[in-house]
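Notes to accompany the following structure.
For this view, one protein chain was removed and the others were kept in their places.
Take a look at chain A:
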Amino acid sequence: MTVAVEKPDETRTAQPAPAAEAARKVSRSMVVGAILVVWLVLFAVLRGKQTLALAAADLTDLHRWFNDVNDSIGANRNSNPLFLYFFNEIRLVIDTLVTFVQELISQPSADRPAPQIGWLGVVGIAGYVSWAVGNWRVALLAVAGFTFLGLQGLWQESMDTLALTLSAVFVALLFALPLGVFAGLSDRFNRIITPVLDFMQTMPTFVYLAPLTLFFLIGGASATIATVIYAAPPAIRITAHAIRSVPEATVEAADSLGATRRQALLKVLLPMSKRTVVMGVNQTIMAALAMVTIAALIDAPGLGKTVVQALQSLDVGTAFNAGLSIVVMAIVLDRVTTAASAREEAARRSKNRFLAWRRPLLGAGAAATAVLIYMSHTYVWAAEFPGEGGTGSTIASAADTATTWVQDNLSGLTNAVRDVITNGLLNPFQSLLTDSPWWLVGAVLIALGVVLGGVRAGLTTTVCVGLLVATGVWSDGMTTLASTLVATVLVMLLGIVFGVWMGRSALVDRMLRPSLDAAQVMPPFVYLVPFLALFGATRFTAIVAAVVYAAPVAMKIIADGVRNVPATTVEAATSAGCNTWQIITKVQLPMARGALTLATNQGLIYVLSMVVVGGLVGAGALGYDVVAGFSQGQLFGKGLAAGLAIVLLGVMFDRITQAAARRTSA
């Protein structure tokens, strides 16, 4: 009966309201089930018709039009006034900045064989700054970490990455902090900018690259611009949040004492939000590092390039070595900035007698650092990292050996896992999505959007489906969708198991949370490397990497949701005689369902960004289209369209799950 009502043909999408009502009366899961049954039935009948499949080298009119736009921009770059006086100027300024920082620490400048500051100076600065803003422990970590980068034989690549990251962070903060303060003060501006930031943060790192190359060419400058755009939102958002969370009573107290707006800002709001703002800076730095490594796809210099080249030639050893140095740099940057945000409080608490010595010690440290810089500027041994990077080759060959061993000895196991999931879950699902007529899948998506997220989410889905068809990469989009959904299901399984465990046990939480935090700061594509070794270049590698990348977020959100269930409710259930399983399934999970939908939302977004990066290691589909678009001129338009399709998928997932989260928590 309900099946008849929910029949997902074209007419039923026109009347979504009854469906929503029925959902409330019947049960949302029954309606979803009915939709899926209808889909399967129609799939069996209509299989293979109107699938909009497009071969790898085929183009649609839209793609050719994008190519033409690209060509005409290329031809007019130096004559069109918009480029001449706007885009080219921006590029020039950023390029100057990046080149300046690069010549400072990574690239030989005009008349010198080495950069202005050699490795000894950089290590000294890293240690000194970490100590000054953080503590001596992170200073040691920074010194050890940077030295390790040199030992890996990747000093110059690391410094390129660092130079790009720092330039981008500098520019991003230059805009983000004032904007964030403004968004914190002005409700209206906050209302305007929040949806924009939401949108920017749901986008995978990947999709920023293609449009930017259109305007800024490829290379370090456009990589930095992409990074600025990607890294600024967290800082804006967190700064605004920090300003907004200053207690109203305090602001009112300052007002009642006759503070001017300026005084209130400088003496109350900014000092009280300092700590949170530093956390925003931390997020910006981590986002920038992730983006700078990905930007290797548009020819940004640095570690990312080494990884990408190694991945493309399936050279696991080299990729592992370079990936490891990205991890090291991420850990150093994260720990130092986290320590910086914690420092103020800690220093204030301790009645440390070193406090009185801090100033002279800082001075002495600065002098010592200056000496190191001078030495590294003057002497070759202090400028160029000594040795041939023997540690790096050792790591690379060890990784290769390990890979070979795994492939020789564990291939039975890994292949079995891969084949079970690929054949049992991924392939059927993918063929269901790609072999169904496009209008059937579209109708199902819209129906699900309406049932799960409400009418407005349904409308967004409708628009997204329409545009997806228009991009001409529908079939690739469905393949990516299949991988994303399968990976998200796995993420949620892991998330629920570990999240509930962590939520119920403080001990488990304390043990797992630091590694989850650490896992989250890694740039996405270092995750590909170990799974490439285990599973070879397949879709499955990308899926596993995506699961590992997205699971920590889901676990943390679910754990928090379970922990937030009021203790009295659990106590009441226990006193009513519930056993543990009943408490979990009847009390904690239902009460944490807001967290579950939020975890699904974040899981989907994280998985999507990883699945498309997986295009680098044979995951094909949209990710491959984007990558191919960077390297082959005639595929540029298709790559751009694929980037758009990724955006559309992201928006669709985000809108549906956000709306569902609002519904369930209401």
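Convention: a contact is a pair of C-beta atoms (placed from the backbone, for glycine too) under 8 Å apart; a residue touches a chain by one contact, two chains touch by 3 or more; residues count from 1.
As a working rule, contacts and distances are computed from a predicted model.
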| item | value |
| --- | --- |
| Chain excluded from display, named as in UniProt, from "Glycine betaine/L-proline ABC transporter ATP-binding protein", "NADH-quinone oxidoreductase subunit J", "Six-cysteine peptide SCIFF" or "Bifunctional protein PyrR" | "Glycine betaine/L-proline ABC transporter ATP-binding protein" |
| Contact partner of the left-out chain, one of A:178, A:271, A:387 or A:566 | A:271 |
| Contacting the left-out chain in the complete assembly, out of A:200, A:259 or A:370 | A:259 |
| Residue numbers in chain A that touch the chain omitted from display | 247, 249-260, 263, 267-268, 271-272, 274, 344, 348 |
